[in-house]
Structures are given as C-alpha cells and as structure tokens.
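Okay, structure first, notes after.
The other protein chains are all here in position, but one chain of the complex has been omitted.
Moving on to subunit A:
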Amino acid sequence: MRTGHDLELVHVTKRYGGSAVAVADVSHLFVGGSYVCLLGPSGCGKSSTLRMIAGHETVTEGSILLSGKDVTRLPPARRGTAMMFQSYALFPHLSVTDNVAFSLKMKGVEAAQRRAKAAEMLELVDMGRYADRLPAQLSGGQQQRVALARALITGPQVLLLDEPLSALDPFLRIRMRAELKRLQRELGISFIHVTHGQDEALALADEIVVMNNAKIEQAGPAREVFNAPRTEFVARFMGGHNVVALPQGRFALRCDEIRLDPAGQEAVVQAVEYQGAHVALTLRAAGDQELVALIPEATFFEQPKNPGESVHLAWDEGRMHRLQA
C-alpha cells in the first residue's frame, strides 16, 4: 500500500573507514503516515540508518527516496525530514521560543511572524507557558516537548526520533510515548522512531523493523512481529517467548501459553518471580531445556510452588510457532 509520502531505502549500505559495515544492503519501504519503530540492540545499525535518512551521515551505497524524489545527496534541511536528537540538542543560549523559531530565522522569516508560528507549535506540545524560559530551566520532559516543536515547525513529511525517550524516567516515558502517538495521529505524518526497548516499540508502532548485525531481521505490523517471530533472534529480543529445540526444528512458544496441568510433561521449578498480574516460573523441562512460564497470579497462589518442586506443564501444540532461523 503505497501513498504519496513514502520513504524508501534502496540497497542502502554504510561503511565506516572503508571496512566496518554499520548498515549492510538494507532495503525497506516506510509507508507514509505510519509510525515505524526501528528496534534492535545497540550497534545493530538502527541509529546509522536513521542518521542516513536525516542526512547527517553519508550513504556509502544505495539510495534514499522520499515522496518519489531521490534525497540521497541532499542536505538535511532540504529533504523533508526533521530530526529529534537523543540529547534534545536545544540551543542553550536561546529561549524556548527562539529555539523553536530557529529554522524560520535561518530562512529569513521576519521576527513577528516566526514568533507567532513558534507560539502555535508550542501550543501543540502544550508548552506555551514556558515560551520565555531557557532550556536549562526546563525539566527533561519539557525539553523534549520543545525539541519536538522545533522539529515539527519545519513541516516535515517524516519525523526522525533518535531514542527520544531514553533520557526520561519510566513514569514520564510512558506519558511521553502516549503523547508521541497522539501527535503522530493528529499530524498524519510518518514518525520513524529508533529504540532498543521492545515494550516501547510494541506500544507505539504500526510497523516494527527489527534490526540485527547491520541487517533487517524482520519487519511487519507489531502484532505480527510479536506473535510470529521469523528468527530465534527476534523471538528472544521481543521477549515473552521460549525458544524450544525439537528434532523437527526450533519453535517459539509464548510464555503465557504454558499452563500447569497434571496431565502434562514434567519439569522442575528453578526460580519463582512474582510480577504482579503474573508469576514467572523458570523451569527445567525434559532434555535440559529451560522454559519460562507466565502463570496468572490467582491460579498460581491456589497451589503455590517453590524452587526444587516438580510441576507438570502443558500447552496447545497449535501455538508452537516454527522459526525459520
């Protein structure tokens, strides 16, 4: 499903210093107007990919197309993208308004007009009250909103976010991510969001692109990536899965699909972890396989188990998902 504002990577490769490959021959279509998360462990090439899209990193080979136009060699500001930096990169000597209006000033828009436009953007992120403050006088979450307003004032087709939530405390992180999702829906532009947190990606993304070792491991809707991981790496990285090695191959089995059933196969409890709604049991099953089972809290406490005790496990064979690698 292509739209007018698609972003497309065509065989994009990034090499540093001739040999080290950060991104290896990656091709992907980012559908316009969608929220996409680039997910992967550190060093997997997700940040390099984002920085190449932004134009802050040169592309060694391949092309980047936005709205059907080749932007591979264009300077950052002429691509139709805007970037929100991990450390926010607000100009410390400028007030909130001047920070937001910076790009308009560079274009030569006159003061009154750019101030009005900046005020409008600040309203959008609910920061109107702080217009005259300096960045150092704001909290992390507030700085983030200002950075967001500054990126959006250029009217980008694609907003690039480099680990935008990693500097915030957990409580604020959850609030900000709801905010990001709301903004993306309201503005109708694409957000490409780099993160290493799978919960963040699941909560936000229309599409998740899992990267590993400079390559895209799997890309698809959030539910598909979570429920049908293609490879062992994806299953383990997304979490909530057991990888079971059987003679027929490797299978992923969701932790919450395992239940305690006297008719099932035997396993020994290794550890018990109370997690609120669930209790996580680490078990050693036949063939020395380690499994994690998430048992609903109420069920578990009807018959509590301790490490060292034996239990019987069962699951629907139909929920075993075969891994391709």
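General remarks:
The definition used in the following text is that a residue touches a chain if its C-beta (ideal position, glycine included) is under 8 Å from a C-beta of that chain, and two chains touch if they have at least 3 such contacts; residues count from 1.
Criterion: contacts and distances are computed from a predicted model.
Think of the chain that is not pictured: of "Cobalt ABC transporter", "Spermidine/putrescine transport system permease protein", "Phosphoribosylformylglycinamidine synthase subunit PurQ" or "NADH-quinone oxidoreductase subunit C/D", UniProt labels it "Spermidine/putrescine transport system permease protein". Only one of A:K69, A:H93 or A:R175 touches the absent chain when the whole complex is considered: A:H93. If you put the hidden chain back, the residue from A:H11, A:K107 or A:R129 that touches it is A:K107.
Among A:H56, A:R133 or A:H196, only A:H56 touches the chain left out of the display. By the touch criterion stated above, the residues of subunit A touching the omitted chain are 54, 56, 75-78, 82-83, 85-87, 89-93, 102-103, 105-107, 150-151, 154.
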